[in-house]
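One chain of protein is taken out of this complex; the other chains stay put.
Letters are used for the chains, namely A and B, taken in the order the chains are written, and counting of residues starts over at 1 for each.
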Amino acid sequence: MTTNTSTRGKMALFIGCAVLMAVAPFVIGSVLGNSWVRIVDFALLYIMLALGLNIVVGFAGLLDMGYIAFYAVGAYTYALLSSPQFGLHLPFYVTIPLGAICAACFGLLLGTPVLRLKGDYLAIVTLGFGEIIRIFMNNLNQPINITNGPQGVNLIDPIHLGDVTLGKTMQIGSLNLPVVYLHYYLFLILSVLVVILASRLQHSRIGRAWVALREDDIAAASMGINIRNIKLLAFALGALSGGVAGGLFASFQGFISPESFGLMESIMILAMVVLGGMGHIPGVVLGAVVLTVAPEILRDTIGPLQMNTFGRMIVDPENARQLLFGLALVVMMLVRPAGMWPSKRRALEFSDAKAKARAQKG
Amino acid sequence: MDIFLQQILNGLVLGSIYALIALGYTMVYGIMGLINFAHGEVVMLGAMVTITIVNALVNAGVSLPGPVILAIGLFVAIPACMLVGFTIERIAYRPLRGAPRLAPLITAIGLSISLQQIAILIWGRNYIPFPPILNQDVVTFFGASITKLQIFIIVLCLLIMTGLLVMVEKTKLGRAMRATSQNPSVASLMGVNVNSIISATFVIGSGLGAVAGVMVATNYDQAHYYMGYLIGMKAFTAAVLGGIGNLGGAVLGGILLGIIESLGAGYIGDLTGGFLGSNYQDVFAFVVLILVLIFRPSGLLGEKLADRA
Partner (left out) sequence: MADALLKIEGINKRFGGLQALSAVSLEIPRGSIYGLIGPNGAGKTTLFNVLTGLYMPDEGTFTFDGQDLFRAKPHKVVAAGIARTFQNIRLFSEMTALENVMVGRHIKSRAGALGAVLRDPRTRAEEAAIRDKAWELLEYVGITDVAGELARNLSYGHQRRLEIARALATEPKLLALDEPAAGMNPRETDDLRQLMAKVRDGGVTILLIEHDVKLVMGLCDRIAVLDYGKRIAEGVPDAVRKDPKVIEAYLGVAHE
């Protein structure tokens, strides 16, 4: 009887959430305007990215600072195969999986040489890898024009199937669904899917092996875990998710250039994972949402705030935004090193480490 | 032949600057076992502050010889950078000693971003030219040319590095630093104040960074809020190449990397049949870094440490 009511309660909660999610773009669109629906779309994309990186950093404990490279590979794969660049217009159900596979291959390519590296060293090498990819994207426009260099690729096809396209406002009965709404639904479904997949991975034999690796790689090896394979799997699966997100990004934006895949973006995604709560899926989702939305709120408020209080612009809003981001990273790590919403275990571990450090000092 | 010699000379200039910065990374790593990600920004600030002072003096119509003006700028920049380095350690690293490794890494990245943005607030986003106060006379030999300024850079770098090595070997502070880097808890039992040694390390490293920043600015005639990142990465590579934690290694790694880079940039076109051009120059450092970490992670002069089980 009680279980019946609790499952019914869960059902109700689930349906409630689903309805809320379904009407969200209409509410946000009419209250805040469609530009905010676009921001929410990006938040969903970033959830996918952050969850992918979380597999590598959060689950397996491998500090990857070049993750954006996989996003780039996915995006460029889609863009080059579905745009006038080469006159190819392959459908999304070819290019997105292909981009994901390419990204996963790059994940293995990066993972193989760095198998023996740990911690800060791994961070630096992955960072370097990300930079190399970006430098190539920037320069592969000559002697053969592949990436179109710094100008990027333009007029990328939107996702479409037959006559149905996400690139134009859709009319269903009397309902008008603008492009950003359509992408909202697509991204929502996919990010829910990624959440489910990531959580299933976490609570599996593979997930346990990752945590074992993160906690103590020597003990993990001595328990029969093939360290090389389990690391490569983490890199490949993380990259896969990044590749899918990249393809979606390209189709959504219609335009990509190397500028979107710089070091700052990598740091941003890492910050989503770390500030959210490494290894904790709800925390990472929260981190992705907060770090996508907060800068936009700042963008909208810093300028007007200055105008109102000082009567003129003192600090360039973009500048102030970045400065706040940098300071937020510092303050968050000092105040809540386990992130905004850590798993209960992590929170404990961090407070233990702090207590230990304090004891050492005192 | 002359191209070859020319690239070697360019590489020497670049390399001695890298070496100076690499010392900052390597000293901190030797003592604390972590990479100071914000070090590049200290270098950038050193360049910016010096240019500002030099410009102020020039604009005020002070009629002193160029090198003297530059020296005045440096004497402001060095303490300023030392203060920044000291603060970085206090804010980003000291409270997180004993915390999981990711935490200080993120605070350091946060500080890096903040320092860049503060630089934008003060100096803007554009390149800042270095005023032409220095002698740009060129010396040529065997078909290669080098400015007197560049010769001066190389010599000054070598002098500073020798001074540092002597300091670490011979002075009380140097001994305390070596003791701390070997084993902090034993060092503190022997009466070494580990906290002040760590502070001193950051301060000295930042001072060297300031000098290096000025050299970069004079060598390229400009400075920029983002210059710290790339040069920092390269200097870090140099430190790893030489064997991180090893001072002599940092010097060797810096000079080697400088030469590899300029030779690479000079010949990559020929090597790849024109497919890749010198715009790939920045790739070399990363490739070297990755290769070293894969094949000889302990670097050229570092000792090999097995993983203790």
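Keep in mind that, in the parts below, a residue touches a chain if its C-beta (ideal position, glycine included) is under 8 Å from a C-beta of that chain, and two chains touch if they have at least 3 such contacts.
Note that the coordinates shown come from a computational prediction; the quantities given were computed from them, not determined experimentally.
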Listed residues A:L45, A:L110, A:L237 or A:A250, member touching the removed chain: A:L237
Options A:M21, A:A221 or A:V331, residue touching the unrepresented chain: A:A221
Contact residue for the chain not shown (choose from A:G66, A:G111, A:G130 or A:G207): A:G207
Those residues of subunit A which, in the complete complex, touch the missing chain: 197, 200-201, 204-209, 211-212, 215-216, 218-227, 233, 237, 345-346, 348-349, 352
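Assume only the chains that are shown with their structure count from here on.
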Subunit A and subunit B, separation of their C-alpha mean positions in angstrom: 33
Sites on subunit B touched by subunit A in the complex: 34-35, 91-92, 95-107, 109-118, 120-121, 229, 233, 236, 240, 274-277, 279-280, 282-283, 285-287, 289-290, 293-294, 297, 307, 309
Subunit A to subunit B touching residues, read off their complex: 57, 63, 113-114, 116-117, 119-121, 123-125, 127-129, 131-132, 135-136, 138-139, 142-143, 218, 263, 267, 270-271, 274, 278, 315-316, 319-320, 322-323, 325-330, 332-334, 337, 349-350, 353-354, 356-357, 360-361
